[in-house]
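We show some of the complex, not the whole, and keep each chain where it was.
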């Protein structure tokens, strides 16, 4: 464990610390008074910190690279409300020196436990073909492990290691809770869709040291990537019922629910309709959580709304906090 | 019970029947060959039937009125695929002659049972104020009984007697099933919203003999009517916590989820967001059921989609039926 995390800055104001960081950005800039300095962004799993190194940065420049790790010494301060660090020492750090888990946000739930929960649900499938299909993904040598560590997004909901698995598991549970009210829905089929709908994200996103979109992600998109993976698995599992293949494929293609969100088809079956609605609900609550946290940490009072949320075209309001506040 | 219902027509082809109907429409028209005839629409809770009376309709015209009941005798036939009846006798029927329950579609669930289920849920509220509020509606001398018989819509989802209560009860159950996954949600508040969100329909709709919109329904709308009723109840219950009043009012105003659906506000709180999403899901599945039934009764095969559904801009597809069909 590191001795200092970005989120600890307030407790270390004006103190000198020594710690490891990921070098997210590094750039030489001109001083107003002549000469140059080094401007950096250092990050770990708790956030990012602006850094400045005013002198003697030759070694830093020579040995460190963006996307790599560094060991630094410097003083924490607050400038215009933002925390920063003024470096006195900086050198490259080998991956062996650090605990890489320190440098990326991870799900608060243990992967093994989430995986076990998901597999237990799949084990209960009545439909042997769908079970075979889902397991062919979970047990795939490449896709399986990636599915267990991938984030669910670059910046929005569940943007942390194993966020995809966390998102899928919650969605599966909500599916299981609501399906009984809709007798038109085949539960195994629905859960299959919930598990596979975002499987394309294992190739749409890259999560080496930061979370970014791959080129294939940008040009093909996780919906069509997932469809390609499905077709390949179905071929391997042959004979596989053609009707199930079409129904699962339809759920994947339509789960964004609207053409303008990149779904080439709109949900036509009960399972596709329910999956799409519950996935949207998950996304909205994830956004709500982020906004509530941001509002609270920026010092907003209980009777104030969040900032305007552009993706929803409205501000949000934390009713629980307001009611609690009254008592 | 009537001896003949509209839905029985196929079993009575070319037979003469005598029965009671609601006179939905009545109009004199010119025969091509000179003279006039009487064109009518007769209905009961199972549907509507075109009727023609070619001669001797003076008494019928003199005594019967649109919206009233009539006793008729006539022969059932099929013309261009539609069932119709050619009348030989027709006279007005007093309300005392008929069982009014024969003339309007009613929920398949007993009202008393649904009401009891709903009240049991309200009894479990932890929040005494919200319980008081909901009960003030359920126990209101005018609103309460209306709420238990009103349909939920003129033609779309739950367009039958007690359809509103049926819709509300299902929605409340889905709310209770999903709320545990969203800790931001106050369950009592959510359920209050689910019970009251459509309460304005008791004045938006009229369900005397047919289901129609009242003028107030067209010019004010059930959202604003509900808001007015809420304000009146809150005044009667004073002192009532202002914060709860605002949060419930917000759920009512925002439950359609989009401005273009007549919501003057978009959902901002976790409860409003969840209520709006689940209410939308209910409406979509109700539409899906209607479309699947229509497709099946029009003779569509299991591998055919329904007709194009304009409100959703797509056809739908009954996956369960297709999978069952294979086996």
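For clarity, chains are labelled A and B in written order, and residue numbers in each chain start from 1.
Assume a residue touches a chain if its C-beta (ideal position, glycine included) is under 8 Å from a C-beta of that chain, and two chains touch if they have at least 3 such contacts.
Keep in mind that what you see is a predicted model, and the values were worked out from it rather than measured.
Asker: With 2 identical chains placed here, how many copies of the sequence make up the full complex in this file?
Answerer: 6
Criterion: only the chains that are shown with their structure count from here on.
Asker: In whole angstrom, what separates the CA-based centres of subunit A and subunit B?
Answerer: Subunit A and subunit B have C-alpha centres separated by 44 Å.
Asker: Can you list the subunit B residues touching subunit A in their complex?
Answerer: 170, 173-174, 177-178, 180-182, 184-186, 189, 241, 243-244, 247, 266, 268-271, 273-274, 277, 280-281, 284-285, 288-289, 292, 305, 312-320, 322-323, 326
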